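A quick write-up on the structure given underneath.
With one protein chain withheld, the remaining protein chains of the complex are depicted in position.
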Amino acid sequence: MDFDDTPAEAAFREEVRVWLDSVTTRLGPDRARPTRRGGERLALAREYQRRRFERGFSGMTLPREVGGGGRQAIHQIIYQQEEAHYDNFEVPEIFGIGLAMCLPTILSHGDPAQQARFVRPGLRGDEIWCQLFSEPTGGSDAAAARTAAVRDGDQWVVNGQKTWTSGAHFADFGLMTTRTNPTAPKHAGMTVFILDMRAPGVETRPIHQMSGESDFNEVFLTDVRIPDAMRVGGVDDGWKVAIATLMHERAGIGGRARDLGWSGLLRMALQPDAHGRRPIADPRVGERIVDAWLVEFGAQLLGYRAMTALSRGEQPGPEQSVMKLVKAPQLQRNAYLAMEMADAFAALMPGTKAGVWREVEHAWTFGASIRIAGGSDEILRNIVAERVLGLPGDVRIDKTTPFNQTPV
Amino acid sequence: MDFDDTPAEAAFREEVRVWLDSVTTRLGPDRARPTRRGGERLALAREYQRRRFERGFSGMTLPREVGGGGRQAIHQIIYQQEEAHYDNFEVPEIFGIGLAMCLPTILSHGDPAQQARFVRPGLRGDEIWCQLFSEPTGGSDAAAARTAAVRDGDQWVVNGQKTWTSGAHFADFGLMTTRTNPTAPKHAGMTVFILDMRAPGVETRPIHQMSGESDFNEVFLTDVRIPDAMRVGGVDDGWKVAIATLMHERAGIGGRARDLGWSGLLRMALQPDAHGRRPIADPRVGERIVDAWLVEFGAQLLGYRAMTALSRGEQPGPEQSVMKLVKAPQLQRNAYLAMEMADAFAALMPGTKAGVWREVEHAWTFGASIRIAGGSDEILRNIVAERVLGLPGDVRIDKTTPFNQTPV
Amino acid sequence: MNFDFSPEQKAFGQQIRRLLERRCPMTEVRAAFADDVGYSRTVWTALAEAGFLGAAIEGALGGVGLGPLEVCVGAEELGRALAPAPSLASAYLCSEAIRLYGDTTQQTRWLGLLASGDVIGAWACDDGFAPALDDLPELDAGRLRGARSMVLNGMTGDVAVTLARTVRGQPVLALCALGAPEVIRAAAPTIDPTRRAASLRFEDAPAQALGTAGAPEYRRLIERAAVYLAFEQIGAADRALEMARDYALQRKSFGRPIGSYQAIKHKLATIYAGNQIARAHAYYGAWALVADGPELPLAAAGARIAASEALTAAAQENIQTHGGLGVTWDSDCHLFYRRARFDAHVLGAPLAWKAHALTALQVGPGAG
Partner (left out) sequence: MNFDFSPEQKAFGQQIRRLLERRCPMTEVRAAFADDVGYSRTVWTALAEAGFLGAAIEGALGGVGLGPLEVCVGAEELGRALAPAPSLASAYLCSEAIRLYGDTTQQTRWLGLLASGDVIGAWACDDGFAPALDDLPELDAGRLRGARSMVLNGMTGDVAVTLARTVRGQPVLALCALGAPEVIRAAAPTIDPTRRAASLRFEDAPAQALGTAGAPEYRRLIERAAVYLAFEQIGAADRALEMARDYALQRKSFGRPIGSYQAIKHKLATIYAGNQIARAHAYYGAWALVADGPELPLAAAGARIAASEALTAAAQENIQTHGGLGVTWDSDCHLFYRRARFDAHVLGAPLAWKAHALTALQVGPGAG
């Protein structure tokens, strides 16, 4: 039992580090990244992604023949761990969905022409992808797509609305679920397409979150024409394709290293106020910090368990679901504790403690969001109960009812 | 807004107090009651109950014509509040089920002959009642009775098993649900009977609880013959009768004044150990005591809200369900906190702190039981969600399926 | 046993509710959220006209001459509507301070204007129950000198009450009109833009001692305001629960209303139980506020902690029930989420009040 790389892993880590030093800059101790906007941001990201591709670090686990790295999942993790210390030009935010979800799906379910057309340019950073699965009435049910695709000769005419689409405003292509047979049960009437985000009839609008930020978009589709050649998988057989995409998703969501955690809370608790009183003097604060540590470090250790499986070439267990399930509500509690330490003055934090407040506010709003996004607390408990513990699924009427007779 | 009796209520309270002083003895400050066993216990209880009846304090809210007190629910509560300060000869434990559940049901759903035969003797303390609804496979579902009653001329032949029956070993009669039509859906094939607990084929065995005590019984029924005259309500129409009985039940269950509460915890927390350290010095202990107080006193205040409604002759709201829902798990937490205060030495409490331990152990074991008995946490949340908030019922297949085709 | 408001008090609450339903839809809240002053003049005037602002003030002084219980039932409605109104500092703190501890001149000068809504009261929240003398501005010969960093309604208010110290080092409550040029104000951003504050510098501003009130009276005022605020909180908590319930009934997932899943049902039932417990504590707080006896410290703590916990849980799980929609700017969920935190902190945070409660449990009269 150890936390060490195998010799081969250590060598790879060194390789990555050397390469990163040669193409980008190491972050300072606060890990702050340069802020870039608009066209410059995208151009630099594309450039950096191209270099990753050329070095074989793009699509790490995809076959070399299609332009991937031809390596194992553990290499991907080592790469991410190392890159976290460098300016990464926001490549994960910009290309992550394409690299982790869309391109692997095209590789597994697309036809040879699609693979030839899309995989290599996507890996090389020439094209940015987004994912168009969520719909306003869909919630946690990815099979609830109502966006209609109707065949018209060699084309499909698409009408409907997608939502919670990251990067839709700068993406070149999107992988999209549609309803092609509304009279079949919901899982039997879906078809997946590749959408050209610049096609006529595609309109993107930002969603304003409660934090005031806009990380997501709504995408309105009005008489959008898609060639049948852009269909991924069989007609009405899209659920299978969508599931393949979603299998890649959950791994990518969860708290980030920069979220307000126990160490940030401890730092705040050690800070004396004007009267020299430190919150840590109150054992109730101390207990909550320990509780935060138990969850956060416990989840980190669970991550090591998953990495251990990957390092052995095995499939990890349900660690990712458990990690997200425990970390998301903890982030919200951490925000509450940070405010608690400021007592009444928490009400004024945006003005008086602007630096700290940015971190706390993010935990407060993102903590609420992350309990919902990418598998809500409730969905994750269902997943753990059903897939791990083998308990029965919920009573479902929608699996057999024609989709257009299912209540909305 | 006040906590005072109305003048009429105050006069009644005084009446009760004077009478109690004349027939029994006021308890000491520790409210310890004399312990009595077996025949003596029952004989004294019967005697005391007869006096209550003669004074009009038995079946307080039942009509005077049948032997009741002819008063309002608020009088019943005032009576109970006052009697709590006196030696009550365990009348609530022995006669409570008959007085609160069985006799009111016979009065509302029994025929005139049954009312004439049973109500007055029950109120007078001549006869003790128990309730035979729960079955081993039934759980929270009172409609799941499998005990079979098969007609044989003017009689019914009953076979089956009941469980969680308080007082079955000393009761004279029991109100019992049976299955008379197994091919009808579960709610449409039940019939309720009055069972003579001394009839041949009735066998009672104590259930040993984890605490080592035996407050309940299993009752085995083997070819027990019941005259049709002892049927309450129509054949196959027993669900309606059972529901009427159960409506009376929930009010009676919940923590008791003598359960380990915040004040007991505070007393423990103020007790110095051998080194003069008091648990209260740890704010984490103090916070938990405050949490206990918030729940316990909050529930007590909810009780005052219910009493206010009763005092006005109105129907109380869902306060009883909420009170039980919050108090039951709190009792379990209180036990944990009491042990926490003893740190490692909690492991030895049965020997070293025998007096305190009795109270803590009761909270520990009874706290676990009371989260299940008389409406489990889960059932109560369903009740609140459905009846108060108007959320939909669970998906049910058992309401329409023939009972003998429902999974067991 | 009559642990409830009277029919007349309830009718008063209903009147406020109808008024706010008419005058204070969520668009009004959002307008105040975004504007310069952070409150709705329309709503404020309407509350004055309905007699809410002067409910506890006697008629002879320009009030309506009802009482604190009417303030409580009304406050619940303000909370339910998330009313963008400077009620906390103006009605529950400043007016109450002048009403209870001001001399006749002070009462005559201010209470009628506060009751009519023509004047907005402000309140300095800087101090805990054990104020640090060094932090307090000095009141000497009718002049106030020093700074306060957290004055509710500091920008919009016309008159403020703050703790100050005399030259002899005694804490006293001071009353200071804010229009004077010797008062320098700067807006202080808050976590709920429908509750505004400012930092104030008093540069020998004209001010007076508020009667003879000192630290114990200050504490008593906070305890009273904690009860009033608890009613706003339970109103908001009930509304948040209703929002979640309504959405759960209407929103379908996997072919049925999300409110038919026990995960949602039991979540909302738990919130309901918490709201009911908080309501019971708030009612007890109201009783203690009127009884004005030794029960108040514990009763106020119970009301404040239970209401803060209830609104925190209700606002948080209202977002969760709404799913993705709940975290958008356009959904009203975040307005409750912000209000929940502001209200839980502004008069002192839950851990501080739990400490007060523990002290009261040990020294005060038995709880009930």
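Letters A, B and C name the chains as they come in the text, with residue numbers starting at 1 for each one.
The rule is simple: contacts are C-beta pairs under 8 Å (C-beta built on N, C-alpha and C of every residue); 3 or more make two chains touch, one makes a residue touch a chain.
What you are looking at is a predicted structure, and each value in this text was computed from that prediction instead of being measured.
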item	value
Contact partner of the left-out chain, one of B:204, B:369 or B:404	B:369
Of A:27, A:66, A:235 or A:385, the one touching the omitted chain in the full complex	A:385
Contact partner of the left-out chain, one of B:34, B:63, B:272 or B:350	B:350
Absent-chain interface as seen on chain C, which is shown	261-263, 266
Residues belonging to chain A that touch the chain removed from view	1-6, 9, 74, 262-263, 266, 270, 280, 283, 286-287, 289-291, 293-295, 297-302, 304-305, 307-308, 311, 318-319, 322, 325-326, 378, 380-382, 384-386, 388-395
For chain B, residues in touch with the removed chain	134, 137, 139-141, 144, 163-164, 186, 207-210, 212, 274-275, 282, 284-285, 332, 336, 339-340, 342-352, 361, 364-365, 368-369, 371-373, 376-378, 381-382, 394, 396-399, 401, 406-408
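Keep this in mind: only the chains that are shown with their structure count from here on.
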item	value
Centroid distance [mean C-alpha coordinates] between chain B and chain A, Å	52
Between chain A and chain C, centroid-to-centroid distance (C-alpha), Å	40
Touching two or more other chains - residues of chain C	256-257, 264, 351, 354
Touching two or more other chains - residue numbers and ranges from chain B	283, 287, 395
